[in-house]
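This report refers to the structure that appears directly beneath it.
A single protein chain has been omitted from the complex, and every remaining protein chain is retained in its original position.
For subunit A:
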Amino acid sequence: MKPSRDEPEERPPSPAERIAALRVRLDAERRPDVGGVLPFGVADLDVRLPGGGLGLGLLHEIAPEGAGDEASALGFVLALVARHLARAAGDALLVVAPGHPIPYGHGLVGLGLDPGRLLLLEAEADAAVFGALEDTLRAGQLAAVAGLVADGLPLKPGRRLQLAAGSFGTAPPLLLILRPFRAALPNGAATRWRIAAGGAARDRFGCTLRPRWRARLDRCRNGRPGDWLLEWDHAAHRFDLPDGLARRAPDACGGYAG
């Protein structure tokens, strides 16, 4: 068919226009599928995540960097839960598989998480962890759910959890899975983190001020991976990058001491 002569303006778009159109498309894709996000409050980190934070109603997998970093990874998970609980009403559920410790109440308070808002369930096995998480997500009554699994998160439970979490449109919960450092399995997680201890921030007298973690974003759907040295402020429920005046200089992209 011959093109009509009434449309002489049919010309290729200029590079600027194309970039603008691509930006719009990219922004649309970057927005998480459901619900809102939990921003870290660290600009450098949030720009790399789609929508500017951890997507709520999406599955996030967190693992320790190496043997011995388990407590740090648990601390990172609970700090995320504490940050979400500080911003949203409701309680959180922590389902614990054998092999993971039950956190210490006073330590939770020290991380800024009120133990009265944390429900705990000791599961017999990973299957029970996934079952309990799925039931809880389907009940849709908690602000955050986190599972501590012993053998990693396989593909099928990951998909089921993702479906259960995404089935609630209005206020999807924060969904976190903490797995051991070895069991890296393919699954449908939106982000995958590896956490190592970062040495505490200290005041000028040498006293511990805040915990620090070396957080590496291994994989991020619609985002860019990266790594950071993150500091956790338990009173303000806020993550921070250590400032240059701290005793330990930040080496945000440096190597790992683990």
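Here is the rule we go by: a residue touches a chain if its C-beta (ideal position, glycine included) is under 8 Å from a C-beta of that chain, and two chains touch if they have at least 3 such contacts; residues count from 1.
We take it that contacts and distances are computed from a predicted model.
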Worksheet item: What does the UniProt entry say the missing chain is called, choosing from "Protein ImuB", "ABC transporter permease subunit", "Outer membrane lipoprotein carrier protein LolA" or "Xanthine dehydrogenase YagT iron-sulfur-binding subunit"?
Response: "Protein ImuB"
Worksheet item: Who touches the missing chain here, A:Gly41, A:Gly199 or A:Gly226?
Response: A:Gly199
Worksheet entry | Residues from subunit A at the interface with the omitted partner, ascending | 68-72, 74-76, 78-79, 89-91, 93, 101-111, 114-116, 118-124, 128, 131-132, 135-136, 139, 141-142, 196-200, 202, 206-208, 211-214, 232, 234-235, 257-258
